[in-house]
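Left out: one protein chain. Kept in place: all the others.
Going by the order they are written in, the chains are A, B and C; count residues from 1 in each one.
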Amino acid sequence: MDGIHDLGGRHGFGPVLHPDDEPIFHSDWEKTVLVMFPAMAMAGAFNLDEFRHGMEQIPPHDYITARYYEHWIDSMIHYGVERGVFDADELERRTQYYLNNPDEELLPSSKPEMVETLKGMIASGDDYHRPNDLPAKFATGDRVTVVDGPSLGHTRRPAYVRGRTGTIATLHGSYVYPDTNAMGEGEGSEYVYTVEFSGEELWGDEGANSTVYIDLWEPYLLPA
Amino acid sequence: MDGIHDLGGRHGFGPVLHPDDEPIFHSDWEKTVLVMFPAMAMAGAFNLDEFRHGMEQIPPHDYITARYYEHWIDSMIHYGVERGVFDADELERRTQYYLNNPDEELLPSSKPEMVETLKGMIASGDDYHRPNDLPAKFATGDRVTVVDGPSLGHTRRPAYVRGRTGTIATLHGSYVYPDTNAMGEGEGSEYVYTVEFSGEELWGDEGANSTVYIDLWEPYLLPA
Amino acid sequence: MTTQGPHPVSGTFPRSDEEIAARVKAMESILVEKDFIASDAIDYMSSVFENELGPHLGARATARAWFDPEFKLFLLADATAACREIDIGGIQGEEMIVLENTEDVHNVVVCTLCSCYPWPVLGLPPNWYKYPAYRSRAVRDPRGVMAEFGFDPGDDVEVKVWDSSAELRYWVLPRRPEGTEGWSEEELAALVTRDSLLGLTDASAPE
Partner (left out) sequence: MTTQGPHPVSGTFPRSDEEIAARVKAMESILVEKDFIASDAIDYMSSVFENELGPHLGARATARAWFDPEFKLFLLADATAACREIDIGGIQGEEMIVLENTEDVHNVVVCTLCSCYPWPVLGLPPNWYKYPAYRSRAVRDPRGVMAEFGFDPGDDVEVKVWDSSAELRYWVLPRRPEGTEGWSEEELAALVTRDSLLGLTDASAPE
């Protein structure tokens, strides 16, 4: 979709405010939200691409004014309600309750097998490679143009490279395809390339003496 | 510039909330803001294109959460301070004063010659035509592609038509050129065309059975 | 425990009406002192837009066009001159173009980049015309927007969207409703709404 999340090259957001001493978690609730991601993914509430697509659907004013982990919360509620993990009314009722009783903490709970699963997940991560029997269409050095035109669903084809011509820098193998995986159309399998664009191609004179590299899936690319 | 104001085709803004009974002015201050536009333009604080460019420079979160006439206020302050009409500290001081004394109204004041000027302005408007000795480059029926690529300053070349190919529907004559007039580079004189784009060219299948017409200045167009 | 760092953006939105009112008073007080504005000028111009300009003018021009075929031809050929003939015209409508709705074509007007609007026939625009939802969607999903106004032009009808990006000002000549044969201009004008002059709906049907 052509939403506010597609930020590359957009104007108006001001300087990068970067405090020296930013904590890892700014509030205790951020810790819970971090761990709700694997918990809800394991519960089948969403996959990674759906989770990202959920964040993209946050209204623009909310997207740019909210704290970062609020994006996670919103996407979790979006899919959680849709897939029956949360009942929207019950969630609202409990939210009001905790708002009225801010000092009430949840009781400790234990799930040792989940701790073990998380341990393995942190150590090994996930595998997004998916085998593909077809040969890759492009090779290093090939000139390619990114498919232009709008997007209705989820995509990792940002506006700032659409219609632009660059050069294949690396072929990385075949991976889950976000455009289908986020839309309930299957994981798919598509080659991913790092594509090199000159700064001038993207930004005109502004881009002098700079180069942008971005990873793009094969269906995003046309021979130039 | 590639700012939040360039809204055509962007996703996420929800339904069009259109009350049946919207008043012409929602608050008394809107009346003052409306009339400050010609007043400050006559005082030399800005021209129309600068005024629009000033609104485009409002930070995105502010642009989409503010009431409409707040955009005007922000652009007026932007140029008013830059050009010595307002002293920023004095403006802030008085704002605080009126915030602390909300019932204090300004005394009535009179400027009969301005009333006369406004009367003529409302009746006749302004004239944006500027003669151009060169022939127009395009004629009705010509195929044209809108110049692609980013924008640094003010432009009326929206993102959704950049790089798209359409057909000249009408040649309107030559007018003030916003891209220079907003940037202190003179009014210029460029032909304006209404260009017709098929919905499919702009939006793919979504655009079936629709057509978009938009007015574009000659420097925005290349022969297709 | 919270140690939230800088927010992505600063400030609290939206600002209150009181804050804005105070700021505008501050601006006005400075402009009055510099003799750039006066309260009688504000009263005069705002009263024109409150009491004189508005969709009733576009309705009057439309009814005339329905009533008088020659005026309709004139209006479609040169809306500015035709309107001047019936004392309509001026600021933000120095060069107007009227788009005729037919059985096959339905026109819609928008300004995606700001808020351009034909003041002489419609007065000042409503907020929704200037807010992001309408500006973003009218060019891409005009049928969806019309549906939110309770209107469906029909699948076979071509929708033409006009993005007012220059100093030309567009408005729509709606189709004359059926069952209005023999009506007077005044009666016809009562069927013409603001939304129909923007192409969001048809003119009202006779009751």
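In this text, a contact is a pair of C-beta atoms (placed from the backbone, for glycine too) under 8 Å apart; a residue touches a chain by one contact, two chains touch by 3 or more.
Computed from a predicted model, the values in this text were never measured in an experiment.
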Just name the one of C:Trp66, C:Tyr131 or C:Trp183 that touches the chain not displayed here.
C:Tyr131
Since one chain has been left out of the picture, which residues of subunit A touch it in the full complex?
5-11, 13-19, 22, 24-29, 31-36, 38-40, 42-43, 52, 55, 59, 61-62, 64-68, 70, 73, 76-77, 80, 85-87, 90-92, 94-99, 102, 104-112, 114-115, 118-119, 121-128, 156, 158, 160, 172, 175-176, 192, 194, 199, 202-203, 206-207, 209-217
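As a convention for this text, only the chains that are shown with their structure count from here on.
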Subunit C and subunit A - chains in contact with each
B
Give the identifier of the chain nearest to the protein's overall CA centre, each chain being represented by its own CA mean.
B
Centroid from C-alpha atoms only, then distance subunit A to subunit C, rounded to Å. What do you get?
40
Between subunit A and subunit B, what distance separates the C-alpha centroids? Give it in angstrom.
34
Cα centroid separation between subunit B and subunit C, in whole Å?
15
What residues in subunit B touch two or more of the other chains?
9-11, 13-14, 59, 61, 64-65, 160, 202-203, 206
At least two other chains touched by the same residue of subunit C: list those residues.
8-9, 13, 132, 140
